[in-house]
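In this view, the complex is presented without one of its protein chains, the others remaining in place.
Residue numbering begins at 1 within each chain, and the chains themselves are lettered A, B and C in the order written.
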Amino acid sequence: MAEQTMIQALRAGLRDEMARDERVVLLGEDIGVAGGIFSATQGLRREFGAARVWDMPLSENGIVGISVGAALGGLRPVAEIQFADYLFAALGQIANEAAKLRYRSRGAWTCPIVVRAPYGGGGGGPDHTQSVEAFFAHIPGLKVVIPATPADIKGLIKAAIRDDDPVIFLEPKRLYHEPVGAVPDDDYIVPLGVATVRRAGTAASVITYGAMVVESLAAADLLADDGIAIEVVDVRTLQPLDFATIAASVHKTNRAIVFHEDVRFGGFGAELAAFISEVCFADLAGPVLRIGALSLPTPASPELENAVLPNAQTLITAVRHLTAQ
Amino acid sequence: MAEQTMIQALRAGLRDEMARDERVVLLGEDIGVAGGIFSATQGLRREFGAARVWDMPLSENGIVGISVGAALGGLRPVAEIQFADYLFAALGQIANEAAKLRYRSRGAWTCPIVVRAPYGGGGGGPDHTQSVEAFFAHIPGLKVVIPATPADIKGLIKAAIRDDDPVIFLEPKRLYHEPVGAVPDDDYIVPLGVATVRRAGTAASVITYGAMVVESLAAADLLADDGIAIEVVDVRTLQPLDFATIAASVHKTNRAIVFHEDVRFGGFGAELAAFISEVCFADLAGPVLRIGALSLPTPASPELENAVLPNAQTLITAVRHLTAQ
Amino acid sequence: MRLARLDARRITLDLQPDDLLRAYRLMLRARLLDERLAELRAQGHAIGGAVCRGHEAAQVGCVEPLRVGLDYILPYYRDLAAMLAVGMPVEAIFLNQLSRATDPISGGRMRPAQWNSRALRVVSASGLVATQTLHAAGIALAAQLRHEGAVALTFFGEGATSEGDFHEALNFAGLHHLPVIFVCENNGIALSTPQTAQMPVAHVADRAAAYGMPGVIVDGSDVLAVLATAREAFARARAGQGPTLIEVIIPRLSGSGDDADPRDPVEGLRAYLLSRGDMTPAADASLRAELRAAQEAALAAALDAPLPDPQTVRDHLFAPGSAPTEDERKGG
Partner (left out) sequence: MRLARLDARRITLDLQPDDLLRAYRLMLRARLLDERLAELRAQGHAIGGAVCRGHEAAQVGCVEPLRVGLDYILPYYRDLAAMLAVGMPVEAIFLNQLSRATDPISGGRMRPAQWNSRALRVVSASGLVATQTLHAAGIALAAQLRHEGAVALTFFGEGATSEGDFHEALNFAGLHHLPVIFVCENNGIALSTPQTAQMPVAHVADRAAAYGMPGVIVDGSDVLAVLATAREAFARARAGQGPTLIEVIIPRLSGSGDDADPRDPVEGLRAYLLSRGDMTPAADASLRAELRAAQEAALAAALDAPLPDPQTVRDHLFAPGSAPTEDERKGG
C-alpha cells in the first residue's frame, strides 16, 4: 500500500498495463515529451518509447478515430482528451463508430479503446468544466467509468484497459492532487459494473460519483455530528450500472438523494432517480431528490462557479429537508 | 385549413418565414436543387433563389459552424442535417459554441439558428434511426422541439425560426408522409415551451412526444374499447419543458407512464419520470413507468428493429400493468 | 486510341492474357451482380444499396496488389466490385441485400452494402461517410508498430473529402509515413451535389500536397491504368515510404444497359480482349452465361434463407461474459 494522489495512482495503473501488454499504446495531445497537461503520463514515453506514447496532432475527433482504427488493427489504445469538453467534437467517432462496431459486425470487429478525460468543476469556465457522463451513459455499446479515489482510479483504469469494449473513463480533475489515499501496490483491479458503499448509514442513501463523493463524505461527517447517519453509495460505473447495490441501500434507508455536479436537468441523476423511484416505490418514505448544477454553463470565476455547482452544503440542506418529512 | 402531411406543413412553415424575413436562409446537403432528401425544401430554391437556399459541402460540423457564423453576421440560418445521427459529428459546434455564445458574451453576441433533423425509427439501422433529443435537452442554452402533428410542425418551425436563440428541431421522420392533419393556412405559431393534452383521460397519464404520440393515440383507442381512458400529453418542447401541464395531468390521473422511442436508459424519459416522481410524489398511486427502446443500437431489418423499439402494444401492456396495481 | 493505350500499359506492366481475362471476369461479375441487385430493389425485394456501375475498374484495379487476409480494406457502399474481387461470395452479397439472418456481413443489422468480413480483413463500414478514413490511418499505425507488413486501403467518394475526418486522417498518415492508401472514387456528384458545389479545386488529388503525400489522378475507364497506379502506391506503402492519395475519375456512363459507351471500363476491356483475340465472342457469351447462372443460384438460395431472428437482437453488444446490460438484468 502506498499513499498516493489520484494522478499518481492513475499513472501507476497506466504504467502497469503498458508493462503487462505491449499492445497498450497511449495517444493524446502533449502526453509524450510533456507528460500530459495534468501529468498523467509523465515519464511513460521515456520508459516505453515514442512508439507507445504518441503526441498527436491537435484534433480530438482525429485522436478518437485513429484510436478506433488502431484497435481494429490489434492494439489497445488509450486516448487522452485534454478536457472532457473537447469530447463533443469527437462524438461522431465515439457514438457512431466505437460504440457500434461490435454490434453491427456481429462480433467480427471489436473496439477495445479507452478514452480518458478530466472533467468537472474547478475553474475552467463554460467549455472547460463540463460534466459529460450523461451523454456517454446513454449510448448503447459504451461503458462509462468515473473513479473517485486513488485506489479506484488505479483499479478501474486497469479494468478498463483490459475490457474488450470501448470505455469512457472520466476523471474528476479537481481530485487529481488531493486527497491522497491508500493504493494497493500490486496488480489491483476494480471490476467494472460494481458500485460501493463508501459510508454506511440509515437516514438516507446518497447516490453519487466523482468529486461529489468527497463532498458527500464531508457532508456525512457534519451530519453525523447532528446524529444523522447518511449512507454514501459511490456508483463508480455508470454503464453498466449496479442497480442491485443502489436498490439495496434505498431499501434499507427508505430515502434517496441523487447527487452529481453535472447540470441536473436531463443529467445522469435523472436515470438514477427514475430507476429508484420505480423499483423502490414501495420503500420510499419521501420523494427521491436530485442535486445537480443549475441549467447554465459553468462560469469561470470562483464566485460564479460556486453559484452554479452544488457542494456538501447543498447536500446537507437536502438531507435535512428529506429527513424532516 | 388544409389537410397536409407533416412534410408539407413543414415546407409551408419554412416558406412563410422565408417570405416574411429575408434574413432567413437555409443551409444543408442537397436541399437546393434536389429539395432535400425528404423534400422538406422542395421548390424553395426556385422561389427564393440560390442565395437563400444553400447546397452545402458534405460536412455536418461545417454546416452548423457556418450557420453559427452566419447568425453572428446577422442572418437567421436554418440548417438541415440529413439524419439526426449525423448531429453527433456537429456536437462540438452546437454544445460549445451555439449554446454558449449569448451566455459567455453576456448578451453581446447571440446565435439565432435552427438546426433541423429527421430522427427516429423506420428502417435505417444503427446510424440512421437514433433518437438524439436527450443529448440536446441536457445542454443549457439550447431549446429542443419535437413536433408530432402537421399543424404543430408548421407552428413550431415558425416559432423556432423567430426565436432569438439556438433551437434543435427534431422531426419524427416516420410521420413525414402520414398521417395527414388539418393545418391552419394563415400565420400560425405554436409557442415554444407549451405542452398539449392530445387526449383527455382519467386512468393514467402518458407523457410522450414525437412518433410515440401517434402510437399513444392508437393505444388509447384500443384501451378505450376496454373502458380504460388514458390521457395523452404531447410534450412538444423538451427544453424549456412545460412542467405545469405534465404535473396537472398526473395530479388528475395519479398514474404516469413516460413513453419515447429513444433508448430508455439515460433517455429524456428519465428526466420526465424523475421530475414526476418527485413533484407528484403524494399523488402517485403507483410508480412512474418508463417505456423506451432496449439499450441496443437499432438494427435495420424490420424484424430486428421491431424487437428493439417500443410501440402502441408496449404501451398497452404497461397501462394494464399499472392500472391493475 | 483507347485500345492503343491499353496495349501500351499491358506491355509496361508485363501482363499476360490470363491477367487481363481475370480482370475482365471480375469486372463483368460485378456489373452483372450490380444490375441484378438493382432489379431486386426495383421490385421492392430489398431495402437499400448503392450502384457500382462505372466504378468497376477503380475498384478491381486498386485491390489487385492487395494481399487478401493481410492487408486491410475499408470500403464504402459503392465497393461491390472490390468486395467480389477480394473473395466475398456472391451468396453473401445477396443475403446482405435481402437482410437475411444468415447474411455474414451484418445479418440484417445494417442496411445493405455496409461491407464487412473479418476473414478478408474488410472492416465493418458504418453508414457515415469519411469516418473510415481515420480508421484506415489508425490501422496503418497499428500495422507499422506491429511490423505486420499490412497496408490499409480505403475508398470513399469525392463528397466525403469535405468532412473534417478526411483532413485529420490524411494529416496523420502523411505525418508518420503510414502504410495507407486513400482512394477517392470521384464520380463528380454526391447525391445531388456536383463537385463544383463541394470544393474549389479541380481535383481531389490536388489536396495531397497539403498532407505531404503524392496525389495521383487516374482514368477510371482504364483498369490497367488504375492497376499500375495502385501497384506503385502499394509498393510505396510496403517500402515504408508512406501514404498515397489516388483519385480515380469515374466515367459518367450513359443510361444503364448501354454497354457500348466507350468509356465504360467493362466494355473497354472487352473490346480490347476481343481485338487481340485473347477472348472470342463465344467465350465472352459463355462467361456471361456462367456468371449469370451462378448468380441466379445464389439468389435463389438467399431468397430461401430465413429472416433475422428477434431472439438474437441482444447478441454482440459487448464481449461475451461482460457485465450485463439493464435489459438483460431485468429480462426486459
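The working rule: a contact is a pair of C-beta atoms (placed from the backbone, for glycine too) under 8 Å apart; a residue touches a chain by one contact, two chains touch by 3 or more.
Computed from a predicted model, the values in this text were never measured in an experiment.
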Seminar exercise, completed: Neighbours of the unshown chain, displayed set only, are A, B, C
Exercise. Which listed residue, A:Pro112, A:Pro126, A:Gly210 or A:Pro240, touches the chain dropped from view?
Worked result: A:Pro126
Exercise. Which is it among C:Gln59, C:Gln144 or C:Asn171 that touches the chain not included here?
Worked result: C:Asn171
Exercise. Which of these, C:Arg207, C:Arg263 or C:Arg314, touches the one chain of the complex that we don't see?
Worked result: C:Arg207
Problem set entry | Candidates B:Ala70, B:Val132 or B:Val206 - the one touching the absent chain | B:Ala70
For this session: Quick one: say which of B:Arg11, B:Arg102 or B:Lys173 touches the chain that got left out.
Result: B:Arg102
Seminar exercise, completed: Touching the unshown chain, subunit A contributes residues 29-30, 33-34, 37, 55, 57-59, 61-62, 85-86, 89, 123-128, 264-265, 294-297, 299-301, 303-304, 306-308
Problem set entry | Interface with the unshown chain - residue positions in subunit C | 162-168, 171, 174-175, 197-201, 206-207, 209-213
For this session: Spell out, residue by residue, where the missing chain touches subunit B.
Result: 25, 51, 56-57, 59, 61-62, 65-75, 77, 92-93, 96-97, 100-110, 140-141, 143, 163-165, 192-193, 237, 240-241, 243
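The definition used in the following text is that only the chains that are shown with their structure count from here on.
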Seminar exercise, completed: Note, CA centroid farthest from subunit B's centroid sits on chain C
For this session: Indicate the whole-number Å distance between the mean C-alpha point of subunit A and the mean C-alpha point of subunit B.
Result: 30
Seminar exercise, completed: For the pair subunit A and subunit C, the C-alpha centroid-to-centroid distance in angstrom is 41
Exercise. Where in subunit B do residues touch two or more other chains at once?
Worked result: 61, 85-86, 89, 125-127, 265, 294-297
For this session: Check each residue of subunit C and list the ones that touch at least two other chains.
Result: 106, 109-110, 114, 126, 128, 164, 317, 325-326
